[in-house]
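Presented below is the structure to which this report refers.
Note that this complex is displayed minus one protein chain, with the remaining chains in position.
Just so it is clear, A and B label the chains in written order, and each chain counts residues from 1 on its own.
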Amino acid sequence: MSEKIQMERHNYDIVVIGAGGAGLRAAVEARVAGLRVAIICKSLFGKAHTVMAEGGVAASMGNVNENDNWQVHFRDTMRGGKFLNHYRMAELHAKEAPDRVWELEVWGALFDRTGEGKISQRNFGGHEYPRLAHVGDRTGLELIRTMQQRIIALQQQDAKDHGDAESFIKVFAEVTVTEVLKESGKVAGVYGYRRENGVEVLFEAPAVILATGGVGKTFKITSNSWEGTGDGHALALKAGGNLVDMEFLQFHPTGMVWPPSVRGILVTESVRGEGGVLTNNKGERFMFKYIPDVFKDKYADNEAEADRWYLDQDNNRRPPELLPRDEVARAINSEVKAGRGSEHGGVFLDVSKRLTAEVIKKRLPSMWHQFYELAGVDITKEAMEVGPTCHYVMGGVEVDPDTAAAVGVPGLFAAGEVAGGMHGSNRLGGNSLSDLLVFGRRAGAGAASYVKQSQPVKVSESAIKNATERIASPFKRTGGENPYSLHQELQEITHNLVGIIRTKTELADAINKIADIRKRIENVTVSGDRLFNPGFHLSFDLDNMLLVAESTAKSAIVREESRGGHTRDDFPVMDTKWRQINNISSFNGKEVVVKQQGLPPMPNELFELFDIHELEKYMSKEETARGGVKL
Amino acid sequence: MALIDSRKVVTGVFTKERPEIAERTLRTDRWWLQPALTFGVLISFVIYATFRAFEKKYYFAEPLISPFYSPCLSTACVEGSTHFGTPIGSITIFGLLISPALFILIFPLGFRMTCYYYRKSYYRAFWMSPPACAVAEPHKKYTGETRAPLILQNGHRWFFYAGLVLNVILTYDAIIAFKNADGQWGHMSVGTLVLLLNASFLWLYSASCHTCRHTIGGRLKNFSKHPLRYKAWTVVSRLNHYHPNFAWVSLFGVAFTDLYIRLVASGAITNFYFF
Partner (left out) sequence: MSKKINLRIWRGDVNSGKLEDVVVEANEGEVVLDVIHRVQATQMGDLAVRWNCKAGKCGSCSMEINGKPRLACMTQVANFNEDETITITPLRAFPVIKDLVTDVSFNYKKAMEIEAFSPPADLKPGQARMQQIDVERSQEFRKCIECFLCQDTCHVIRDHEENKKSFAGPRFFIRIAELDMHPLDMLKNRKKKAQEEHGLGMCNITKCCTEVCPEHIKITDNAIIPMKERVVDVKYDPVRWLGSKIRKREGIV
């Protein structure tokens, strides 16, 4: 490779980083507002992690149970998040989700249908009514393909109107962004390189939308693909933004556990929604033992009632397998720790006893396929072995709910998993795809109106020079550490010390070890050249993952309670004091700093949607006495 | 590099930008077996059928008639075999009497030649286009079914219709096989069974055909507006899954039926009567 580094320059109104559901929805919105948009994705177009979403997209359309409406969805979301959600995000999400689903249909999506020909909706953990629009168990694929084809439709229109399909929207596939560039306190563009050949790319743009998804690859057992390295989280931190509540990670209760090579791969919650039952190695349906007090009136405490619910949902309580994910994950964890797990350290999930082989293959086709091909298990005949897997990060970039603008960084926006606040301490299944669409659109609109009111700033030569040097650095060093082994080490630390169940001493240990890796990462060396070099790519991802892990560990050590996706062995219960507090991470150039910030209180009309007795389970007496605030 | 210089056709997998690999395929399984078998079986059938079509005898043994010669429509047909008269009369070319089989065989031959399943088989086995999946084919140029003569493959449906007519006739032949050699009803022989099976296989082959699937309902945009056709389409779709099996079984069936009748008609065996 020659020493002379090539660089491409591009100029856009908005740069969207990430081509999953949120990124593409944002791009469409920005394009429709008349702006020129670059979409950057780390892998090929259409491969984003959104395709892995299986169960469905939650929207209170009321097609299956007409009692459903946005208020019920809002309540379920707040309950699921243990009232740590930003109320405004949960409100917007519940209100706008149906429109976002319906517009997908106008763009060509083909959801499964009800008898009347409407979009069918299925049951899911934590949702009071059947609410998830779905296509078998590949809803995420449908969403990403629909968005991808919507982009193509807009590009075809641009080709007709302007003579060039890429005049307004252009997709830059296989590009890694290493830096969000700022000039005089405002976003000025992004810098990165093409993974294919290492050619560096500068995008000058007044607005940048982060839609980079999650952080799962920080952990050893995860349902996330290699892309989930927390790039957006790290980019935001380094650009001066905040992350909110990074201690909340969702461990999906059902990941595959065997064989080892597929450990962590998701087993959709729809398996339980369709009637799958969890048992331990004694054949006991153990979830009845784990219904927390706050949910006692909504979940059946005996098998007979739970079974009846599948036939008559109005007169029976739901089976406890459909409790929110954090509850089920902890229950499985306890069973395995108590020695009642399966041979490979999981529990059994069985759908074969309730449904016929034909129905299973129709409703859960990719699950059948996945187990049959990867584990040699025929789920129409036998039980699956499942256990918790790191699935989703509730924490993320602190944003303004209405515009998705990142707090503290003019020109920076964030939507989807990379944004925080919406899901509180735990996300309900199905709320992710709807989150992508609702806030993807809002980010696109928010960025568009920001761009229209602001003056673009030029990226300075010195900023470019710094960015270039950083990209070149792994090749200049010799004899340093191998990025693959450092990554493995980090995953061991997070898995063992910042996992499902946490303690103060372990977290403190993790913080030290992460700081140690941070020092060693400065020595990472990579072999080969810039041509599609995965070791080189990993060295940048690693840096991002470290920041995320540090932020998670430091937030987790201060939150002295257990809530949703954060369980402290030394503080096993919820604490009303902590319900009112967000942990805000920021980066001072050397390390992550966590401070506390009050959660905005709910306004009166939302407060009154809840039964006061329910609120008493989460809130202090003073809070319930005060009620909602008047807006 | 020597290997690369010896590449005859520089297209396809040997195009310059493609990964430099000298082998036409890296498959390690016996990929050549399937096309070789297909080739062998089809060639045998063609040889046998040609021989029989020009033999012009031993195709009728009251009441059994060979599917190669049914319906027998020319004055050249042997006595008693012309159930539908002799509308064709007799045609000679260069003084040679044309075999009555030729007027008939053109239709099933056309039906099978244009059949979507047989096309796959013979394009692979005879034309090596491609010989098997991911095995580079030897041709320099390829235009598919876009030009004459292969564009005629689009006429499959006309042969399908003709095939239906023939199926009716062969079914009729099977029914009259419930007569004895003296023309009395109510008897049944091994020959009756053979003709019945042959007709059934042919019906299954036609009913499972892709054109049938399209005609019966596949061309509809909204099934829900045509519930009966949708029902029929689902049945044909299920059969269609086994179309390759029916294609082979019915091919063997026709050849076996003809052979059986030849053996009976030539006196080599007697047609055993159950009653």
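Rule of thumb we're sticking to: contacts are C-beta pairs under 8 Å (C-beta built on N, C-alpha and C of every residue); 3 or more make two chains touch, one makes a residue touch a chain.
These numbers were taken from a predicted model, which means no experiment stands behind them.
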Looking beyond the chains shown, say which of A:Gln156, A:Thr356 or A:Gln596 touches the absent one.
A:Gln156
Touching residue (missing chain; options A:Gly34, A:Gly528 or A:Pro572):
A:Gly528
Sole touch to the unshown chain from A:Ser225, A:Ser342, A:Thr380 or A:Thr567: residue A:Ser225
Spell out the interface residues on subunit B facing the chain that's missing from view.
11-13, 15, 17-21, 25-29, 116, 119-120, 123-124, 129-130, 133-137, 139, 141-146, 150-151, 154-157, 210-211, 213-214, 218-224, 230, 240-241
Hidden partner sits against subunit A at residues 43-47, 49, 51-52, 61, 98-99, 102-103, 105-108, 110, 112-113, 116-118, 120, 135-136, 138, 141-142, 145, 149, 152-153, 155-156, 165, 173, 196-197, 225-227, 258-262, 265-266, 365-366, 369-370, 373-375, 482, 484-485, 526-529, 531-536
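In this text, only the chains that are shown with their structure count from here on.
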Distance in whole angstrom between the CA centres of subunit A and subunit B is 57
